[in-house]
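One protein chain omitted, others in place.
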Amino acid sequence: MHARNIKSIIQADLAAISDISEEAVNSVAEELQINQKYYDYREMLNDPSIEAVVICSSTNTHAQIIKEAASAKKHIFCEKPIALTIEEVNDALNSINISGIKFFLGFNRRFDPTFSKMKEEIKSGKIGTPHLAIITSRDPAPPSLDYVKSSGGLFLDMTIHDFDMARFMLNDEPYEIYVSASSLVDPAIGKAGDVDTAAIVITMKSGARVIINNSRKAVYGYDQRVEIFGSEGMIMNQNMPKDFAFLSNPYETQLSNPVYFFIERYKEAYIHEIETFISCVMQDEIPPVGGEDGKISLLMGYAAQKSLTENRPVKFSEVI
Amino acid sequence: MHARNIKSIIQADLAAISDISEEAVNSVAEELQINQKYYDYREMLNDPSIEAVVICSSTNTHAQIIKEAASAKKHIFCEKPIALTIEEVNDALNSINISGIKFFLGFNRRFDPTFSKMKEEIKSGKIGTPHLAIITSRDPAPPSLDYVKSSGGLFLDMTIHDFDMARFMLNDEPYEIYVSASSLVDPAIGKAGDVDTAAIVITMKSGARVIINNSRKAVYGYDQRVEIFGSEGMIMNQNMPKDFAFLSNPYETQLSNPVYFFIERYKEAYIHEIETFISCVMQDEIPPVGGEDGKISLLMGYAAQKSLTENRPVKFSEVI
Amino acid sequence: MHARNIKSIIQADLAAISDISEEAVNSVAEELQINQKYYDYREMLNDPSIEAVVICSSTNTHAQIIKEAASAKKHIFCEKPIALTIEEVNDALNSINISGIKFFLGFNRRFDPTFSKMKEEIKSGKIGTPHLAIITSRDPAPPSLDYVKSSGGLFLDMTIHDFDMARFMLNDEPYEIYVSASSLVDPAIGKAGDVDTAAIVITMKSGARVIINNSRKAVYGYDQRVEIFGSEGMIMNQNMPKDFAFLSNPYETQLSNPVYFFIERYKEAYIHEIETFISCVMQDEIPPVGGEDGKISLLMGYAAQKSLTENRPVKFSEVI
Partner (left out) sequence: MHARNIKSIIQADLAAISDISEEAVNSVAEELQINQKYYDYREMLNDPSIEAVVICSSTNTHAQIIKEAASAKKHIFCEKPIALTIEEVNDALNSINISGIKFFLGFNRRFDPTFSKMKEEIKSGKIGTPHLAIITSRDPAPPSLDYVKSSGGLFLDMTIHDFDMARFMLNDEPYEIYVSASSLVDPAIGKAGDVDTAAIVITMKSGARVIINNSRKAVYGYDQRVEIFGSEGMIMNQNMPKDFAFLSNPYETQLSNPVYFFIERYKEAYIHEIETFISCVMQDEIPPVGGEDGKISLLMGYAAQKSLTENRPVKFSEVI
């Protein structure tokens, strides 16, 4: 998907692709007519004609690749999360700082047209001072148990987007986090040591309260809503429906459910984030979302996990 | 309002009214053509032709009047809350039990057409097993500081409706309550010892999580939304708008805001609750909402207050 | 309904009721505690204590009662239409003019909160100059064939409200009318000489075009929508739903259909029109909707009928 999106951006030149799967490399290279192919990313990093890389390998490889790419002076776009441990994150951020390259973290939701408009409206004072935020984030179906086990858990895999959304929308930092969660969707998720349903309250430094609710299974589709309530107004979004038809029969009026999952929902966001990354590289600008954002959202996930384990509100300062 | 509603119900006969304000009694009696007037409720309780009474005096008088009305064998409709202390509530409930009269507590929202339909849909299994409930309850403007001081605080005055709504919708009981709250709307409310903005998580006995958010001031009007998310679906409501027009200009499409406050919003609910009370009396049926509901919602308010004070989740069993 | 509404208005005194059915008179008088009852309206017109009358008898009696009430110097509120023939209407209007009493015609939709707000927005220039109006007016179920036969036909019985709405919203008069209509709902309506489905285009004097569509049977409920499109914007309304809940299941999101029929839909409008009438009488003001409005809408019905018969656009001037 990222390759196709880059290909559609006139300002950028998709110079090469790399993957450990030769088959994947070959099929994508053929489809998108990419001349240069690599089966080892290290070779690609040696290519002096390459200015920037997009890292979308599996999570456990991110930190290592970041360090090597930073050493090779390539600007980096990296899928979230940077890593699952704070030590690895610090290591990666350190190498970025030393090399001075630009680092862009793929918190795609920030680049969704609806959410970025909401951010602008809030920033421009349309709702006054934010008092409450309600973030609803529900997946259409739980991932495989294998995925669950290696994902870092609900908070690092799924809620991490909502943590970032809270900071992004409110321009504020977390003070204290409380979690009540369990596995209501599938007991197997509970047995695997994770939860699938969560209610979270974050007391922000400003005093604003953020409420997040998560579920791994919303039968009606991908539910992605954000509501920010302030002293002078409220802004929220509706889900993006599959289509805009509605049918009235003798019993009810039927609307289309939300689109099924993130690929459809954040289609435009994925393009905008890459465009923004390319623009930052070309205009020599600081990326709007980077390493620090990745680190803070990870720590919020730690605090959430600690709150769940200890059944008490946990101060963000406890996990730094 | 209650007098006017009773007057409009053919099955009932509005026999008499009583108030300590002679002026209020006289003006209402004239407007509604009520023959019998009392300036002391005790006299009215002596009237053998009266079968049932509606208590809508100030909160601090409820328990005493309930006890006397119960002794006089009058069926009782009483505005919430029964009292602000659990001792008084127990006292009142005791006298009701002894006399054997019917007691109906005015949790009006249960009788709103939208909320009662939602309850029916949930009960009939349309959304499967409830996992999450999001209750949004925001007043259009804070009450006077005098009112704040005598109201029992946000949780007993305002959130009590949401506590009842959670139990009503989920047919479930609270296990643990966590509150994060402060005064963001008006510091004077904070100085008066109360809060005006709250985020609350209730872990129910079934494992379902209820999230309540409250504010004393929503500039766009009375915000009353309930969303119940379950294993097989989700049901929620939109606010009732002032009107159904919408205007598109070159900049945006404008809709009407919600109706201003409870009088307009729960107009039909107030009629339905009295109709239901009258029907219970006439058909000799147990009221669908009574003393126990009043007691539990009060205790939930206590637990909320305790959680706020001690900054920790409080088990419901701690306040019984 | 009118009696109950008048009863609820403090400024008015419901002095007496009259009907040819003794039973109806007695039951309403008892329910609403009205002291004075008449079984012949002529006797009521002789009562000097009565200032104004509300005529809601069957259509064929309106003109005669108006004439007698006008002679008796009673102000008149009359249900639409004044009569089914223009001669009778002229006669009735004549008697009103001679007596100098106030005459208010019950075009209830003008007093609906949504439609009256739309009128105000248009009047204040919010949508610029109106270019197009789309009026959708569909009943939930066709009336009895007996009613159809005595109703004066679709245009005088049902579309007459839409004709009035067009003039009201646009503050404009008809220039030419074209109708395409037939009986698609029920062939029996066709056999009875009427139509049940109609598409109407009115070219207004300003050049604005009004499009009306009617059906006697909308299975999803009473469909009452008006859309006015102008040089600077557009204003329209949605139907009033039965409730504000919506349910998402794996297949779709379900909303409530519109309320079933005019009694629920125009509940508030019926109260506002009587309030306005009473206020006109008390403040000595000219009613906002009167005899001339009744006459023009009737003539528009004639033009519509003529267009249908002759299959051509008919100028309004042809029917005056």
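Letters A, B and C name the chains as they come in the text, with residue numbers starting at 1 for each one.
Note that in this section a residue touches a chain if its C-beta (ideal position, glycine included) is under 8 Å from a C-beta of that chain, and two chains touch if they have at least 3 such contacts.
Everything quoted here is computed from the prediction, not taken from an experiment.
The residue touching the chain not shown here, chosen from A:137, A:239, A:276 or A:297, is A:239. The residue touching the chain not shown here, chosen from B:23, B:252 or B:284, is B:252.
Contact between chain C and the absent chain runs through residues 129, 131-132, 134, 136, 138, 176, 178, 180-182, 184-185, 197-199, 201, 203, 207-211, 213, 215, 217-220, 223, 229, 231-234, 311-313.
Touching residues on chain B toward the chain that is not drawn are 219-221, 246, 248-257.
In the full complex, chain A touches the hidden chain at residues 10, 31, 33, 113-114, 117-118, 121, 126-127, 232-240, 242-250.
Here is the rule we go by: only the chains that are shown with their structure count from here on.
Nearest to the overall CA centre, using the mean of each chain's CA atoms, is chain B.
Note: centroid distance chain A to chain B, computed from Cα atoms, is 41 Å.
Across the assembly, chain A contributes residues 219-220 that each touch 2 or more other chains.
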